[in-house]
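Attaching a single structure in structure tokens format; questions to follow.
Here the complex is missing one protein chain, while the rest keep their positions.
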Amino acid sequence: MVKEIERAGIPVVHMCTIVPISLTVGANRIVPTIAIPHPLGNPDLSASVEKQLRRRLVDRALDALRTEVSGQKVFEAK
Amino acid sequence: MKLEMGYFQVTDITFDQQSSYANHVLIVDRAAVEKLVLSEEKIKSVSVDIAKPGESVRITPVKDVIEPRVKVEGKGGVFPGFISGVDIVGGGKTYALKGMAVVTAGRVVGFQEGIIDMSGPGARYSPFSQLLNLVLVCAPQEDVERHEYERALRMAGFKVAAYLGQLVKDMEPEESKVFETLSLRDSNSLYPDLPRIAYVLMLQTQGLLHDTYVYGVDAKKIIPTILYPTELMDGAIVSGNCVSACDKNTTYHHLNNPVVEDLYEAHGKTVNFVGIVITNETVYLADKERSSNWTAKLCKMLGPDGVIISQEGFGNPDTDLIMNCKKIEAEGIKTVIITDEFAGQEGKSQSLADADPAADAVVSCGNANQLVVIPRLDKVIGILSEVNKIAGGNIRSVRPDGSIEVELQVFIGATNEMGYSKLSAR
Partner (left out) sequence: MTKLRVVHYINQFFAQIGGEDKADIPVQSREGVVGPGLAFRQAFGEQAEIVATIICGDTYFNEHIEEATKQIVGLVRELKADIFIAGPAFNAGRYGVACGAVCAGVHKELGIPVLTGMFEENPGADMYKNDIYITATKNSAAGMRNAVKDMVSLILKLARKEAVGASCEEHYLPHGIRVNFFEQERGSRRAIDMLLKKLAGKPFVTEYPMPTFDRVKPACALQNIERAKVALVTSGGIVPKGNPDHIESSSASKYGAYDLTGVDGLTSDRYETAHGGYDTTYANADPNRVLPVDVMRDLEKEGKIGSLYNTYFSTVGNGTAVAAAKKFAVEIVHKLKQDQVDAVVLTST
């Protein structure tokens, strides 16, 4: 789905845990997430800390959308 | 490690006052089995039934299939970590009741448990349609947490399988077979000219109903390790897996691992079967990297010329499969991978979620999305309405005449990736 959206010229960022699949299939902007059942969360954390984590991941996704890329790029944590 | 397996064929099962095995007939004391199942507190009720090959019977939703076994000689007992202690198994003597299985059934989560059709077009897609099945349809206590109920149902299956196995403990089997794996040093000097083959067994370990246990340990927490092939025959690895009926490894599959059987068959003749590496399939990328790194490392240390890799499940585990394949090939070891396909109902879609040119030798166990119509059968053991939610079913699945159009995904064992069955695709 990511590729079809991109084909239409809309910048899209793929937030996913299994980055290798996203790379193989061909997404261009990729942000690695926490785990398959909770990509944007961590049930071991308190609710407010978990939300901060989610916010950081989404911020990174927005950074990816603002970054020009010439091919595939995985936006890892700094 | 040397194990002598003794086999007792079962050609019929009936209920009666006292359990026994004689003249290939298994007699089951239904009340005793019910009591055994209900000793698991989280189980509220159970109904025990028998399904025979050729009968117009549909069993659904199926959780696990287990072959009754009993340890007669040697360390430990069957299903270590659950029924028995944690001694290392796989040596001595073990007996099995062949031609039958214990099947646990009933609603656990409501989707992705599977179907066994004992006759009709659906019977071709499950090997268990050929067995005499003792079915335990269970229901949970109110307000029992899902993880707890799954554990109770799992234990109930092992308890009944062990109970039935005990019936032949002091008897003489009609057929025996010896399986032996020597140390690496000894097998290499005994068979210097045979190609050395190892087997990488991937285990599904992704959470509720997607789990596998090794000596009682949740395999998502293990680091890849080495087993003697005979350990599997004593139930060292058991299923806690309910995802995707078609390619999950039931406990029966683990006990009767076909790669192990066929490699032993060839051992000393065309191959030197050196051992098994087990690894997991978790939901974290770091684990996938770590596990595949370790798997490749262990393979290198065992020194094989070639490795067979079997997968369990589909989707994100395709990444584990490809990682294992790539990294083992990078060590100069040749691989063959065994997998199934999800190529869409028309077979036109991409079969695996991940890919790599290094995976140039693939055995396919069939496209699980293929549609099949199965007729209404006379008797349902279990709950039929769950079919709509079972993976591969959809809201229109049950037709007015009672026939159902479903994908092969719903049949237990249809596309099993150990290569247990003969289904394939091109």
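Just so it is clear, A and B label the chains in written order, and each chain counts residues from 1 on its own.
Just so we're on the same page, contacts are C-beta pairs under 8 Å (C-beta built on N, C-alpha and C of every residue); 3 or more make two chains touch, one makes a residue touch a chain.
This is a predicted model, so every value here is computed, not measured.
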Visible chains in contact with the missing one: A, B
Per the touch definition above, residue among B:V259, B:M323 or B:I404 touching the missing chain: B:V259
If you put the missing chain back, which residues of chain A would it touch? 1-18, 22, 24-26, 28-29, 33, 36-41, 43, 50-51, 54-55, 57-58, 61-62, 65-71
In the full complex, which bits of chain B touch the chain not displayed? Write them out. 111-112, 124, 146, 195, 197, 206-210, 243-244, 258-259, 261-263, 266, 270-271, 283, 305-308, 310, 314-315, 334-336, 338-339, 341-352, 355-357, 359-370, 389, 391-395, 407-409, 416-426
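As a convention for this text, only the chains that are shown with their structure count from here on.
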Quick check: in the complex, which residue numbers of chain A touch chain B? 17-21, 24-25, 32, 34-37
Hey, which residues of chain B end up touching chain A in the complex? 206-207, 283-285, 288, 316, 318-319, 322-323, 353-356
